[in-house]
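One structure follows; several queries about it will come next.
Here the complex is missing a single protein chain, while all its other protein chains stay put.
Just so it is clear, A and B label the chains in written order, and each chain counts residues from 1 on its own.
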Amino acid sequence: MGKLYSLSAAQMKDLLNKKEVTSVEITKSVIDRIEKTDKEIQAYISYNFDEALKQAAAVDEKIAKGEKLADMAGIPVAVKDNMCTKNLRTTCASKMLGNFVPPYNATVVEKLLDEGAVIIGKTTMDEFAMGSSGENSAFQVARNPWDTSRVPGGSSSGSAATVAASQVPVALGSDTGGSIRQPACLCGIVGMKPTYGSVSRYGLVAFGSSLDQIGPMARCVDDTAMLFKSICGRDMRDATSKDYTYKPYGDSVKGIKLGIPKQYFGDGISAVVKEKVYRAVEVLKAQGAEVVEVSLPSTDYALSAYYIISSAEASSNLGRFDGVKYGYTGSKRGSLDELYESSRSEGFGDEVKRRIMLGTYVLSSGFYDAYYKKAKILQKNIAKEFDDAFKLCDAIITPINPTTAFKIGEKSDDPLAMYAGDICTVTLNIAGLPGISIPCGFSAEDNMPIGFQAIGKKFTEDKLFTIAKCYENAVGGFAVKEF
Amino acid sequence: MNSNYEIVVGLEVHAELSTKTKIFCGCKNEFGAEVNTNVCPVCMGLPGTLPVLNEQVVEYAIKMGHALNCHINSVTKQDRKNYFYPDLPKSYQISQFDIPLCENGYLDVLVGDEVKRIGVTRIHIEEDAGKLIHDADLGGTLADYNRCGVPLIEIVSEPDIRSADEAKAYLDTIHTTLLYLGISDAKMQEGSVRCDVNVSVRPKGSTEFGTRVEMKNVNSFSAAHRAITYEANRQIDVLSHGGKVEQETRKWDDVKGRSVVLRSKEDAQDYRYFPDPDLLTFVVPQEKIDRLKARLPELPVAKTMRYMSRYGLSKADSELLALDKNVAEFFEKCVGSGKCSAKNVSNWILGDVFKILNERRCSINDLALTAENLSEMISLIEKKTISNAAGKTVFEVIVDADKDPNEIVKEKGLAQVSDTGALAAIVEKVLANNEKAVNDYKSGKTNVIGFLVGQCMKESRGQGNPSILKEMVVAAIDNK
Partner (left out) sequence: MEIDIKHIAKLARLSIPEEKVEKFQKEMEGIIEMVENLPDLNTEGALVDPSDTMQLRKDEVQPSFPRDEMLKNAPNTAAGCIVIPRVVD
């Protein structure tokens, strides 16, 4: 059992059930792996090793007593550092929350702990989840395990990197405009953004409240689904959450209709990405799926609507960080305004400031109708277009990121270039739909992973898992980076 | 007040609702708890927390909407009002912007003997902010978040109010209505009802509004009266000296009796309202709206007018009886017994009962006194079974004990004696002992009759029927 850390969560669960290993052994292996590799990967802002070992020991005790265990019992999980963990620092990778220790657990964390999962640590990210490379962290930039000179994508950069580097089998990410799917794609793993409302947001530090959704990331489809199963469902603490019951998935796409929207295969998407995505569609076709063409004409507007809505909501959500109740306190404290301005100016990074100002601007007097209200109406139109498209198909297949992962520092000075990369992912958040990122090979140019996206109707996560599972079986599993 | 000008006033009343819990979390909604003990991550606005709307808040607000004759919007939402202040931990207040729960209503109030109808623009629900305590020793300010998330309704009137008296009458009526509906403690001294006052003036006969000034920090309804009077005079003074009233927000200082500029129009806040993404649209079913309307009690102004027309009571007495829901209920129970006249019930309640309530600073429901006992006692007086004086003796007992007045009369021997035979000896004795008074009467000072009857009453230990005694005294002197 030398490489317990590299097992899938499903394999770990199997061994635990058979009492061939203990959760403490698994957890120690994972801790050891992180200690050996995290200097290079830099996935974690906070480790939770002492607590993790206690949690693992508690599960082992239950196993010894012969108690029936939930799916995630004894399995190490990494949690993105924007989900509140009681008595464990939660920073959102921001200087603003550098020493913030929540007095409560996010609902997803509470659910995982109830199942007996082992919280191994908190992963780095783009500050307040704003970014798509992981470079906007106030603390550290996680590395892409396939090439550590490259970004892992973002904003769930640490969660993608730690899973791809086989430090842990599964991790939680959050996705406001692609922040689970895009880093999963760039790191060659599976990641899913569930339907808006299927997973509680309570305890997720809000970025764009009407778009944010927590979701699972793993190296295989079964693990992704298993983590999703343990976190989904209505939460009375989240008024936007919905009644949702996890449905089991299959592995056959026979008779499933896949829609291909031409608007997602435009000039902005590199040839190598398009080619791999088309090839994935061929694989699914060979497994019995039907392929139809669909149209989503408002796609071009989605990016604008996304930046208006997410920034407006963020500008309001981040107002609470003022140096008074928690978090960073600025250097000037003479008057209230000085305290506010110095705390916020010193505590937030430039990308966060840009979005707060954009959001403040689009909501300000005289501009509300032209920007925010229009974007919200557009949001409905985009959702309607998806509804129409789903009359012709069961799922829609698209690329995720226009290119493979770029080198650290390559684009971080150009916010507009960074924003343009979100074009394939933001529409789902706008429409509240579920989407899954599935690895589909490597670029011959740089040997970096490429993924494709399957988009479903609301609350059809089971169908997306079915498509992903079928594809995974057809290609004989996904490649794992050895190092 | 310069009679060439007319005052125009609009009022914004904030009332805390008396729900068990806060508007968006399960923390207790109570006044006076130790600082920062009724708080949780939600009402303190910790990162990651989300609001969940308390359905009781919606019901209470709809009740008020019905009471003020509003249209109830069954499909509505909540919006964020963004501004930075240390009593507002999220840096936004969850309120309602373009679709208030209730709108387009009115309230009839009594001003003098007139009924005045004042338009109600809207009633919306929102959360209260925390409390800042200024601490001189620390040289800083302390923040207590217990009040954060206490549910509020904001009642906005049309600019229909034309005098400080009208404003006072409107505020008093809002206050009693809140208490009648049982939706707010409406305790001014605890700050559970507060108001902002908008004042402008214009030349008499003008149909256009003058420049409006908003006054903050008006902490009581009598302060509202003073603030309006002051501000109207200030504006009239400015205008009559050829000046221009500036659109601004002023702060009322009730101790000094004047207002000072808080901020000018240029500093007007940009609240950046937008729908709260954490709270979806909410729909109140029409049948629920209708049910709440059907259950609405008769309100104080309607009661006052009914007491006046049905029972012939004065406006002042009717208002006093209707002011407190419990008093009004007590009054109506007494009258409903059919044993005694409304006028006598009103006199007893407003006299002896109110005296006790004032002395004990308690509510009518805190007394052992029952409507049955009081009306029975009054009927005994009306039937002349007992004298008014004996009535007071009975009242002293029944106010603190649920005891049948007939029993008390029997036990204490209070029944009035109307038998002239039994009273003749008393009259004889009193006249014999008060020769001077008898002579005074004979010489034309007829008002001494009261003294002589009083002496007879005393002699009869209060049991003599005073009107019969009077007749007997007069007859006895005349016969002498």
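Heads up, the rule we're going with is that a residue touches a chain if its C-beta (ideal position, glycine included) is under 8 Å from a C-beta of that chain, and two chains touch if they have at least 3 such contacts.
Since the model is a prediction, treat every value here as computed from it, not as a measurement.
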item	value
Contacting the left-out chain in the complete assembly, out of A:S342, A:T404, A:T427 or A:T466	A:S342
Contact with the hidden chain (one of B:G10, B:G65 or B:P275)	B:P275
Candidate in contact with the missing chain, chosen from B:G65, B:P86, B:P405 or B:P466	B:P86
Contact partner of the left-out chain, one of A:K62, A:R279 or A:K325	A:K325
Sites on subunit A contacted by the missing partner chain, in the whole complex	99-101, 103-104, 236, 239-240, 300-301, 303-305, 307-308, 315, 319, 322-327, 329, 333-342, 344-345, 348, 353-354, 356-358, 360-362, 364, 369-371, 373-378, 380-381, 415-416, 419
Footprint left on subunit B by the chain that the document does not show	19-21, 25-28, 34-41, 44, 52-58, 75-77, 84, 86, 98-99, 132-135, 138-145, 251, 262, 270, 272, 275, 279-283
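Quick note on the criterion: only the chains that are shown with their structure count from here on.
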item	value
Contact set on subunit A toward subunit B in their complex	82-84, 90, 92, 97, 100, 102-104, 106, 201-206, 208-210, 236-240, 312-313, 315-316, 319-322, 324-326, 336, 340, 360, 363-365, 368, 372, 376
Residue ranges of subunit B touching subunit A (in the complex, touch as defined)	41, 44-53, 80, 82, 84, 86, 89-92, 143, 270, 272-275, 277-280
